[in-house]
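Notes follow once the structure below has been shown.
Just one protein chain is left out here, and the rest sit where they should.
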Amino acid sequence: MKRGVKQILLGGAASCLLLASSLHSVQAGTIKVGAIFAVTGPASFLGGPEARSAEMVVEKINKAGGINGNTLELIIKDSAGSSEKAVSFAKQLIEEDKVVAIIGPSTSGESMAVKKIAEEGKTLLISCAAAEVIVDPVASYVFKTPQKDSFAAQKIFEAMQRLKINTIAIAAGNDGFGKAGKDQLEKMAPSFGIKVVAAETYDSKATDLSALVAKLKADAAIQAVINWSVVPAQAIIAKNMRQAGWQVPLFQSHGFGNIKYAEAAGAAAEGIIFPCGRLLVVDSLAAANPQKALLIQYKTEYEAKYHEDASAFGGYGYDAINIVAAAIKLAGNDRGKVRDAVEGLTKFPGVGGIFSFTPQDHNGLDIDSFAMLTVKDGKFIPYQGQ
Amino acid sequence: MSLDLFFQYLFAGITYGAIYAVVAIGFNIIYNATGIINFAQGEFVMLGGMISISLLPFMPMPLAIAAAVAITMAIGALIEILFIRWLESPSVLRMVIITIGISILLRESALHVWGESIRSLPYFYGNEITTFSLGSVHLSPQVLWVIAACSVMVGGLNLFFKSTPIGREMRACAANRTAAILCGINTRNMVTLSFMLSAGIGALAGCVMSPITYTQYDSGTSLAIKGFTVAILGGLGNSMAAVAAGILLGILEAFSVSVVPLAFQDAISITILLIILFVRPHGLFGSSEAARLKDF
Partner (left out) sequence: MKKRNTLALAALCLLVVCIHLVTIMTGSQFYLTQLTMAAYYGLVIIGLGTLMGYAGQISLGHAGFFAIGGYLSASLTTRNLASLQGTWPVRGLESLHMLKIAQDLSGEQLITVAPWAACCCAVAAAALIALVIGIPVLKLKGHYLAMATLGFGTIIYRILLASPYFGEADGISEVPGFTLLPAMGTFNPIMVSGAANLRVANYYLAWGVLILGMGLLLNLIGSRVGRALRSLHSSEEAAEAAGIDTSRFKLHVFVLSAVYAAIAGVLLTHFNGGIGPSEASVMKSVRYVALVAVGGMTNLWGTLIMGVGLTFLSLRGVFGTFDDAVFGMILIFVMLFAPDGILSLRLQQLRKAIFSGGRP
């Protein structure tokens, strides 16, 4: 037979086999939840801990007998941070796997790409990405767990006002995390009377930022620097600043919230001020604090299972799966009812804060979800604002 | 621009440049012996850093670094034997694709072995904030270590290629393979040796720069691109030129911060690469005849 035709027929047979084999039967008593995380790729600092936290929760739930007797099945898809894969997986999870809810994606770009798909597919989506536009304008099926960047910015600016700082520079990484933070900082600074004289974006994989530090330091008017990025850049800029002998206060984002990152910056981390969820200073919380028990549980379980420090990022995934599980417990295996259950959750303790959702607020956290922390002697302590 | 700022930019540029130069030297070794551009060179740098950090809890740092270099050299040899030896007069296209594949494989293996977190070796001297001050210009001692390592590598390689028998054999292979075979030189082993040497140099570079730049499973990729920009800028195959080109590129990048938004900094080095390729592909210090003679 002609070569082309033979190949087509081979291809056709293969595809039919593929289609047929992928149709598997659903086990009785299983509730499926989908997850789209950037486990590999440039956003793996988000997706890796999120996926691990979610798996940990599902395993624990199933060991305890599942939800109302049903096994919870978590289907994790690795989007590697690319929005076209997120779109493909979202459609697959909704139509083919018929999941009752999706947690993730990890980045804002991906979340915006699947927002419409979740809304049209009438499937609950609890995003683990930070951008405000994910829940504003509100889409009835789309929620998010990370705290608002605007609250973080607010807390930083309030601290600055107390320190009588009014001229600052902003440096941010060129990834989605940095962009979201920078946008919020620039937007909110004027209302606190703070002037931003320099706002630079650098490559989040930069190996050295001495040139940027030199440029900023040359402007004597700058009284403080806010850096919005993740490792390694946040440690590199701290080192470069102190190496250059520039001792102005350095504020970081909640991306700094992992003791390993403070260790990475070593002596340069002293005195860095940043807003963060209470996970890192759990020991200093009052016993009556509604988050305390959950934070201790998350920290000890995560560290025992994965031998690495728990971080706020993993907490986004932890909160998302817990919210979904709680909703399923209330409403069963029905997409619409689960969505309603989530919207009705109030005073739900999570790693990021205490969630209270309303039809207008699909993030559910307020400014109290952030505490200000600082580094002293290589450890995180609450910032007293002196 | 004040004199202070000028010197700060200059030293920042030298920091970048030294890092790029040590990576470029590795490219040149393999290119000289085989005519292959090894896209996986960045991964050797990453592996050196990662392995030494993993060994650090078990032995003092100099030993950990030496062990990491040795292990990476073994990995380099293994790669050559498993993947490159098979090929009989492969086209350039095939070589490029294979080395890209190897780079991806090494990177993904590193991800699954070490995870996505960042690590670093401790500073060789002092800590994260110690600096030497020259006037109001501050330089971290680690940068001096990188520059020192760079100089030792270039000097050592020059000596190796000019004075030792093995070095001369490798140069013979690079100049004319058939003639080298006729002289009784085992060209297959020379290729393996060049991979080992290049891997070792990359690993050493990775260890020395780790305190400054941190090491992560994907730090190899961006380093590789900068590394071969610098190698081409200086003229493929010429290590001294690579150092000069590296410093030049580093300084250009550092000073560009004062005129161009920082977000476009990486685009600058790529633009320079493209301009060089279009206008003078044999590099600033290379000669076009020598460039044409290279084949595998």
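To keep things simple, chains are lettered A and B as they appear, and every chain counts its residues starting from 1.
As a convention for this text, a contact is a pair of C-beta atoms (placed from the backbone, for glycine too) under 8 Å apart; a residue touches a chain by one contact, two chains touch by 3 or more.
The shown structure was predicted, so the numbers you read here are calculated from the model rather than taken from an experiment.
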item	value
Where the missing chain makes contact, among the chains that are shown	A, B
Contact residue for the chain not shown (choose from B:Ile25, B:Ile75 or B:Ile98)	B:Ile98
Touching residues on chain A - with respect to the absent chain	2-5, 7-12, 14-16, 19-20, 22-23, 39-41, 77-78, 80-85, 87-89, 91-92, 95-96, 107-110, 112-113, 115-117, 120-121, 131, 137, 174-176, 178-179, 201
Contacts of chain B with the absent chain, listed as residue ranges	37, 83, 85-88, 90, 92-94, 96-98, 100-105, 107-109, 112, 221, 225, 228-229, 232, 236, 261, 263-264, 266-267, 270-271, 273-274, 277-278, 281
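Here is the rule we use: only the chains that are shown with their structure count from here on.
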item	value
Of chain B, residues touching chain A in the complex	2, 4-5, 8-9, 11-13, 15-16, 19, 108, 111, 115-118, 120, 127-131, 133, 136, 138-140, 209, 212-214, 216, 218-219, 222-223, 253-255, 257-258, 261-263, 265-266
Contact footprint of chain B on chain A as seen in their complex	40, 42, 44-45, 48, 174, 200-203, 205, 207-208, 210-212, 214-215, 217-218, 231-232, 235-236, 238-239, 242-245, 260, 264-268, 308
